[in-house]
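Handing you this structure, nothing more for now.
Removed from the display is one protein chain of the complex; every other protein chain stays in position.
So, subunit A:
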Amino acid sequence: MAKKTGQTIDFASIKAKMSDPYKKPLQVVDETGKIVNQELFDSFSDEELVDFMKKMVWERALHEQTMNFSRQGRLGFYAPTFGEEASEMGSVSAFTDKDWLFPAYRDLPQLIQHGASVTQGFLWSKGNAVGDDYGDTRAWFPQIIIGAQYVEAAGAALGLKKNGEKDAVAFTYTGDGGTSQGDFYEGINFASSFQAPAVFMVQNNGWAISVPRKTQTAAETLAQKGVASGVPGVQVDGMDVLAVYIATKEAREFAAAGNGPALVETLTYRFGAHSSAGDDPSRYRTKEEEKPWFDADPLIRMRKVLTDKGLWSQEQEDKLVEEYKNDFKASMKEAENTPTQSVVDMLKTTFEEPTPQVKADIARFEAKESK
């Protein structure tokens, strides 16, 4: 044993500096609607700015209408997206239909933007697997097992690389809680080891049901979790749709160019409950904590910016919301008119060639269900 210990390596200093490169979240418009990065702001056309706002209004309307349907008992499981519109619409807008999406259960709006229909989203919630039949759309189903989508996205990214597809990536989402899973690390590390084109999104909304972000890890940022596997990460203001879009688009360009995966942590907030069934945030968080996040609402700042530029009005927004909600009501009708799945349907899709035991079950349920 050396006589002098504790003075050779300055662990305290290493720890203190670990997060340094990751702590300046990219921002274009702040929560008051002030443009804080004019150059980046000017890179968007008026049309693009309006389009981002429309997408966020669409997502919020979808949330509100879904909650109504949920209260009416017309849906099953739903994970509210209220508050995460900038994070979700800003990021998904950076991808193309050549990209493979591996969403989790709070990512229905991105799944729909990527090619699934609203009706399919409702069918998934109602528990009808027809909701997962996306045809040729490059999308996986909303993952329930937190983290599984990360290792699968790594595989799809490697598959795209092996297929020799240019300008195509796999992208996936998880939350702050998801970054604690072993599969989170295995996913980013596999993609990095193979230098596969993957973009890993972390929507840090502060809460994993009732467990706060600080309990997940002592790391100051989640973006820095990429470092250990050689994956560059960045933090971005997740309530700023323009910042989210830019960071995600550049992460995608980096990955698509053959540089390996990239990670984007969006700092956002779950305005509502974890799910539509039973969760009550007042049990674990305070109004004082919620207030600044509600003030940072991604729609408020974008509404101000667009109104100042003469590109938006409340009247226009109200009209849009009504249109969207009418569309959602039509989609719900369509979902409700979709034949309910039967046990026979399930059995027939268990194997390509039903096994003798499955065949016997099919016969049993055909008799039962035809009654």
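Note that contacts are C-beta pairs under 8 Å (C-beta built on N, C-alpha and C of every residue); 3 or more make two chains touch, one makes a residue touch a chain; residues count from 1.
In the analysis below, contacts and distances are computed from a predicted model.
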Name per UniProt, for the chain absent here [options: "Cysteine desulfuration protein SufE", "NADH-quinone oxidoreductase subunit L", "TRAP transporter small permease protein" or "Pyruvate dehydrogenase"]: "Pyruvate dehydrogenase"
Contact residue for the chain not shown (choose from A:G33, A:G159, A:P212 or A:G272): A:G159
Among A:E31, A:D183 or A:D297, residue touching the chain not depicted: A:D183
From A:S19, A:S117, A:S193 or A:S275, residue that would touch the chain that is not displayed: A:S193
Residues belonging to subunit A that touch the chain removed from view: 100, 102, 129-130, 132-135, 140-141, 145, 148, 150-160, 162-163, 170, 182-183, 186-187, 189-190, 193, 345-346, 348-352, 355-358
